[in-house]
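Here the complex is missing one protein chain, while the rest keep their positions.
Moving on, here comes subunit A:
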């Protein structure tokens, strides 16, 4: 099962395994602080912003057009920003480390 590690704004490190769905859903299911997913995962609210570990960006790839624009709602956006509702869990994400945006 792909393992994904979340680092929260309180510097808590939580590693969880998931089989399907989005990284956002995995985070909500595991009560990861700072990932709200208010819109339920349809790229409409930008409340699941994470920074991908720079070494892992090839695992996730770049955001799509709507996602990229939605990220601009947050002033903290960086080149490693993703909305994790748009990251589908698969084996290729195994070992992924993300930091939850403030």
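Everything below uses one rule, namely that a contact is a pair of C-beta atoms (placed from the backbone, for glycine too) under 8 Å apart; a residue touches a chain by one contact, two chains touch by 3 or more; residues count from 1.
What we mean here is this: contacts and distances are computed from a predicted model.
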item	value
Omitted chain, identified by the protein name its UniProt record gives, among "Allophanate hydrolase", "FAD-dependent oxidoreductase", "Purine hydroxylase beta subunit apoprotein" or "Peptide ABC transporter permease"	"FAD-dependent oxidoreductase"
Sole residue of A:44, A:76 or A:90 that reaches the chain not shown, by the stated touch rule	A:44
Touch list for subunit A against the chain that is not drawn	21, 25, 28-31, 36, 38-40, 42-45, 65-67, 69-70, 72-73
